[in-house]
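Here the complex is missing a single protein chain, while all its other protein chains stay put.
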Amino acid sequence: MKKILNDPFRYVDEMLEGLCAAHPQHYQQRGPHGRVIARAGGAVSGKVGLVTGGGSGHLPVFTGYVGKGLLDACAIGDVFASPSVDQMADAIHAADGGAGVLLIYGNYGGDVMNFDMAAEMVDMEGIATETALVADDVASAPLAEREKRRGVAGMVYGFKLAGAKAEAGADLPTVAATARKALDATRSIGVALTPCTVPQVGKPTFQLGEDEMEIGMGIHGEPGIQRGKLQTADEIASTMVDALLEDMPLASGDRVSVMCNSLGATPPEELYIVHRYVAGRLRELGAEIVMPLVGRYATSMEMAGMSVTFCRLDEELEQLLQAPCDCAFWRV
Amino acid sequence: MKKILNDPFRYVDEMLEGLCAAHPQHYQQRGPHGRVIARAGGAVSGKVGLVTGGGSGHLPVFTGYVGKGLLDACAIGDVFASPSVDQMADAIHAADGGAGVLLIYGNYGGDVMNFDMAAEMVDMEGIATETALVADDVASAPLAEREKRRGVAGMVYGFKLAGAKAEAGADLPTVAATARKALDATRSIGVALTPCTVPQVGKPTFQLGEDEMEIGMGIHGEPGIQRGKLQTADEIASTMVDALLEDMPLASGDRVSVMCNSLGATPPEELYIVHRYVAGRLRELGAEIVMPLVGRYATSMEMAGMSVTFCRLDEELEQLLQAPCDCAFWRV
Amino acid sequence: MAESLTTEVLRDAIRRLSAQAESCADELSAIDGALGDGDLGVTLVRGMRSVAEQADDLPPDLGAALLQCAKALVSLSGSTYGTLLATGVMSAAKAVRGRTEVGWRETADLLGGALEAMQRRGKAELGDKTVLDAVAATVEALRLAETPDAMLPAARQAVREAIAEFRDRAARQGRARMFGENSVGKDDPGMVAWLRLLEGLA
Partner (left out) sequence: MAESLTTEVLRDAIRRLSAQAESCADELSAIDGALGDGDLGVTLVRGMRSVAEQADDLPPDLGAALLQCAKALVSLSGSTYGTLLATGVMSAAKAVRGRTEVGWRETADLLGGALEAMQRRGKAELGDKTVLDAVAATVEALRLAETPDAMLPAARQAVREAIAEFRDRAARQGRARMFGENSVGKDDPGMVAWLRLLEGLA
């Protein structure tokens, strides 16, 4: 896949420069190397801070979701690579308004190691942190080993719901508990149609035949659960919805937000074709869709494919989902 | 390029079904075949209606921009194909609040023919219309033959500025004049890196070598002005900015909105790298960027590439740009 | 041919044209496939079906009847041909508004007016190798005809000659234009379609 870039090793830094130049009212670069993005207004005094972090190449994830009602700061690694411990510590500092900081990010080895370390470092300075790991990808491990699952698009619900809770003034244990409740009620699964290319590597992350797709593939090309011939939208959607419902059954009367998310190249036209099917399935079940999200919420640069996420809502979560939020990529 | 779809001949209809299922608060299907999308609330009595139309495959263009402060209705053709005269007439009816209707759409032969015909038809029923043609693509004809230029991403500024004027209660001649003033101050140019595939056709719309790009290519693959080796982001951006400035010089103190728009597959990361360059160039000139737009505003499904648009603002246009608007794809 | 055009005559013509569209559809789509997107047959069938569906409800006012036909013609397709035909019919509708009868000598002028409207609509010139050149040939033949019965045969003959004449020229409008010199030697789909319609009227 062809890319519009200059030096591949400056990809992330130039991207962040452009991001902050375009949206100075939302984002501010921080840290000695500019690899932390904080809310333009800085930390909110007395509010629990929300910090995330991870590799680049997933916009709006992670950086994009820094904003009111969402995150306070984000540590940014190279494309598909973990940020460093001190970038994470810088992000925690940038988010700390004196009420502690929730670390909410995807379950990837390097990120976990580094965030744990950063948390210990700031702990010695007296900043309390809690962690909520996103592990929503049902294709990445069986339900019995749920803690091994990868974090994918479902993290957006984590950001939104915990972000709204923090904005409402809840304390750190409460915000952490809400984040965990939200993530516990969130399940995702994806399908990849083409790979993408990490700029510093210069060749596709994996190979997929001209007429093949892989259901359950991770956002960095991690192996999925079913590789086969490209199927119709309804067939693909049906496989994905079945997998989600098996993992988290929905019943008549349940209220649920659904996200049909493009991994990058797949256009919204196709997402709507899939949404049409997904909405039909939930209607059959008698479940009610609340605030469906259709678009590019968590991507892998120019990868073709998509993911479907269900987030089952109780009254509290539904209110938090509808609460206002504002960043350059999403406004409620 | 692989697509997630069912019957290629139902691509547009299933897409519209999904769109309205996901966003019933924004969109409503109209017309005997559902090929008109109107604001969920219907026409606004006493307000000038804004109607557009064109082929599918460009989301958010055209349909997506139906909403408050933007369009009232849209006629929707098959992918890259003109809607029919009677769909356009239906759209005009759906938008008519008794104060006349502005037709604002891209300068493509079939669309012009059909909209002119539709205008004559509704004229016989007493609905007054005016037309504002979008012809912003500087690569599609020299300045001397400006009326032959194609309409591309710049139409979004037309929708926004005329939409805000209509929302403010201006009469049809005034809204039309504002639309023309806005479009007159708008210039775009694009670069294509890969083709896209029309579902009903099933093969790419054109060929481009593994390491090639084409500057000035149209959003349906119409020929551009310079095909050559893929260059760096700054080189590409420099060629595009030069072309725009030659066509519409900007001077110190000018206020201008810039749009870095992905044609589909090109991720926002790369748009920000280009925005960084474009912002630098305008800063050098002493021109002030107002409300830059970076994202997917006018696409060609999964085509890789991007366009840059400049919209030079006077006081009135700047106020209209900042005025509130709301659709599923854009909120100000 | 009847001495004058009435809604009754129009109704009869619609039935013939509609039947003719069905039987020529495949041929026309194939020709359009060679120089365009291959939808011309389908376009004509759909358009004529929707006109025929309401043939029974046409009012005696010829202007109103033709307007109704024009609207029906554009009810489905987003194609150039449908829009152009509808444009022509609408021009005629405006010209005879309020009348229930039009004498045979007037029909050439009616079609001439339609031709002008179609030219304005499509921004094409005579000589661009489009349906316009077939319509122009028809207008000329109708003007020269000395009796009502001589009209149609003369028109068909003139259009056949026009098709032959344009065969070896390059198309300068619509999708066929993209074929450039490759359009030389091929008949313009729109002209052939016009000939088939005239043949169907007899």
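Lettered A, B and C in written order, each chain numbered from 1.
Here is the rule we go by: a residue touches a chain if its C-beta (ideal position, glycine included) is under 8 Å from a C-beta of that chain, and two chains touch if they have at least 3 such contacts.
Since we're looking at a predicted model, the values are computed, not measured.
The chain that is not displayed touches the following shown chains in the complete assembly: A. The chain not shown here is touched by just one of A:4, A:19, A:43 or A:85, and that residue is A:85.
Shown as candidates are A:77, A:190 or A:292; the residue that touches the absent chain is A:77. In the full complex, chain A makes contact with the omitted chain through residues 32, 77-78, 81-87, 109-110, 113-114, 116-117, 120-121, 124.
In this text, only the chains that are shown with their structure count from here on.
Annotation: 58 Å between the Cα-based centres of chain A and chain C. One inter-chain figure worth recording: chain B and chain C are separated by 34 Å, centre to centre, where each centre is the mean of the chain's CA atoms.
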